[in-house]
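Removed: one protein chain of the complex. Kept in place: all other protein chains.
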Amino acid sequence: MSAVFGWLFVAAMAAVPVVFPDPYVLSVLTSAGIFIIGAISLNLLLGYTGQLSLGHAAFFGLGAYASALVSLGFDIGIGFGLRLRLDPQPVFVGFLAGIAVAGAFGWLLGRLAFRVRGAYFVVITICFAQVLRMVALNWVELTQGPMALIGIPPASLWLPGQGVVPLYTKPQSFWLVLGVGTLAFLLVRQVVQSRIGRALVALRENETLARSVGIRVTHYLVIATVLSAGIAGAAGSLFAHYVRIIDPDVFLFIYTVTMVIMVITGGKGTLWGPVVGGLIFGLMPDLLRGSAPPEAQWIAYGVLMILLVMFLPRGIVPAVAGLLPARRRPAPAIAAMVEPAP
Amino acid sequence: MDQALQHLVNGTVLGGTYALLGIGLTLIFGVMRVVNFTHGELYTFGAYMAYGLVALLHVDFFLSLVLATMLGLALGALIELVLLRPMRKADIDSVMLVMIGAALVLQNAGLWAWGGVAKLVPTPFAGTPLVFGPVSVLPLRLFVLGVAATLLLVFWLLLERTRAGIAMRATFQDAETASLMGVRVGWVHTATFAIGSGLAAAAGALLGPVFMVSPAMGDLVGLKAFAIVILGGLGNLPGAVIGGFALGYVEEFGGGFVSSEYRDAFGFLLIILVLAIRPQGLVALKERVG
Partner (left out) sequence: MLNRRTALLAGLALPALQRTAWAADPIKIGMTQPLTGAVAASGNYVANGAKIAVEVLNRAGGVLGRPLELILEDNKSNPREAVAAVDKLVLRDRVPVLIGAWSSTYTLAIMPKLLEYKVPMVVETSSASRITTSGNPYVFRIAPTSAMEAVAFSTQLGKFTPAMRKVDFLSVNNDFGRGAAEKFSEALAAKGVTIGRTETMTPEATDLSAQLAALKQSDADTIFLTTGVEQQTLALRQAVEQRLGKRFVTTGGSFPDALIANPLPAGNTSFHILFYAPWFPERAPYPAIAEAYTAEWNKNNWEFAGLTEGFRGYDAVLTVVEAIRLAGKPEAEAIREALWKVDIHGVNGDIRFAKEGPAGQESGQNQPNVAIVTLSEGKTGLL
């Protein structure tokens, strides 16, 4: 049932470019989709490990920069008169590089930050993104600093018989994001239903207990961070090749906050939470545009976030699911979505 | 050498305001276990109140600083009563999210009210620097340092010598025992958050006239305040003062002698270094499970 519902949703989304070929609608949906992938990856940390990681924009930005730089090529001095040079690579190499670099930094941050918990952990993750922003801003030779990396090639796909096809058009970009998003969703579902997922939930619920029964807490946390960072890197890479310009502000705290709001609103620790929250917050700015100035919108998001945490702390998806079982007990579609792990 | 002396002076002035920021944040964490994401916004609020009073209402500059601090105090008390009091039983992460929401509201309300263009706050101080041998400093900056030092001293006296201060310290050490001993923990929390916010607003009102006042000025400052308290240890009051001055000097000397572009990054790099080399931090506390 769950799978049927999920695939119906994917099919409905895939039909959008055919039914509404309006480029503006597609561009809004594509951007929303990219941030939903970011939110799905953040949910793995925030929802399933219970660690409030507020440096998520770091992985998103790293993926974006790595992917853009690999596909643009670079030639930089690395001290001692040595130079590091890379010729422009195909975009899919950049995409993989984006995932790898973000994943590697995920491992580094995991190793560093999971030495501490609570407030310290939160502050370290924030500082991590901040340092990366400073590097992107000032390592002009590599990143072009505030001038931004421009002219990033669009994503491309290898198709049998046609070779490498660049994805210029809005429907193509949209389908690509939908495809990657579906993969990310399935991967996260696989992870949370595996041994790793059970270990993560065990330590979220009671770390001391989990430790005492022999779960290697830091080990599993680092695995979750690497996975989460890798998916965020993939989202960042899609972003870079979609908007085709990247600047140091992708590391800003506000991007992390956007993803956090998506996860919290939809329901952290539920598979569909980030998707629902992401759709709401990805589409709202454009629906409200013209009727409310951006400042007023952000004020509304802030208020909504406060109200949700205070009165609906589990988010929309569990709340809606909570209403359904009253009809008839087996509502496995929703129940499976809500269940953090079997 | 001349340059080093100048950097020492600049770093001291900067460190004084950083200490004010850090001590407010660390006090709130120590007493209430709240990671205050609105701290940078209170800083911005103080700066804009000073601007509004001085430039628009033509209130006396010094009086404006006092009023801006009082308004920051009041806003802090309001935030505590409306948002934090109902969240007393909630976990630390939920409270953080509520504070992030509050920060979003404050920053965008500021942007809406004041517009996006940076403002200059007029001051009665001469624009000509005072010269001591190779070192020069604006009278305004010396005044800022003096006020920051005075506020730190007053705050310390309040904590050490008054009943309110004793109640605050008792709650700091053990909230449950304190409440058994008759301390009204709720009001201690309100007072603590108000005082912490007032200190942030004071820092904004003091530094606003030195630089310029803009809606996003609190973003980086709020993050730096986190850096300061992590350096000194969360909830450690003398640590925050040390952390504040440490960050001031690191930025100033790093910016002057290593790279002016990476100036703002030094504080954050310092934290990551401290944690990489000494994971228990400069001052170990019980939050640090490892």
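A and B are the chain letters, set down in written order, and residue numbers restart from 1 in every chain.
Criterion: a contact is a pair of C-beta atoms (placed from the backbone, for glycine too) under 8 Å apart; a residue touches a chain by one contact, two chains touch by 3 or more.
Here the structure is a predicted model, which is why all the values come from computation and not from measurement.
S.K.: Looking at the whole complex, which visible chains does the left-out chain touch?
M.R.: The omitted chain makes contact with A, B across the full complex.
S.K.: So one chain is hidden, and I want to know which residue out of B:L120, B:L157, B:M181 or B:L273 touches that hidden chain in the complete assembly.
M.R.: B:L120
S.K.: Can you say which of A:A104, A:L157, A:I245 or A:A319 touches the chain missing from this structure?
M.R.: For the chain that is not drawn, the touching residue is A:I245.
S.K.: Consider the whole complex, including the chain that is not shown, and state which of A:A12, A:V93, A:I150 or A:V165 touches that chain.
M.R.: Of the listed residues, the one touching the omitted chain is A:I150.
S.K.: Tell me which stretches of chain B touch the chain missing from the display.
M.R.: Contacting residues on chain B, toward the hidden partner: 3, 6-7, 10, 14, 111, 115-120, 122, 126-129, 131, 136-138, 141, 211-212, 214-217, 220, 252, 255-256, 260-261, 263-264.
S.K.: By the contact definition given up top, give the residues of chain A that touch the hidden chain.
M.R.: Residues 23-24, 27, 137-138, 140, 145-148, 150-151, 243-247, 249-250, 286, 289, 294 of chain A touch the chain that is not shown.
Just so it is clear, only the chains that are shown with their structure count from here on.
S.K.: With centres defined as the mean C-alpha position, give me the chain A-chain B separation in Å.
M.R.: 32
S.K.: Considering the complex alone, what residue numbers of chain B touch chain A?
M.R.: Touching chain A from chain B are residues 29, 33, 35, 83, 86-87, 90, 92-94, 96-98, 100-105, 107-109, 111-112, 219, 223, 226-227, 229-230, 234, 259, 261-262, 264-265, 268-269, 271-272, 275-276, 279, 281, 287-290.
S.K.: Would you mind writing out the residues of chain A in touch with chain B in their complex?
M.R.: Per the stated touch rule, the residues are 50, 52, 112-113, 115-120, 122-124, 126-128, 130-131, 134-135, 137-138, 207, 253, 257, 260, 264, 293-296, 298-299, 301-306, 309-310, 313.
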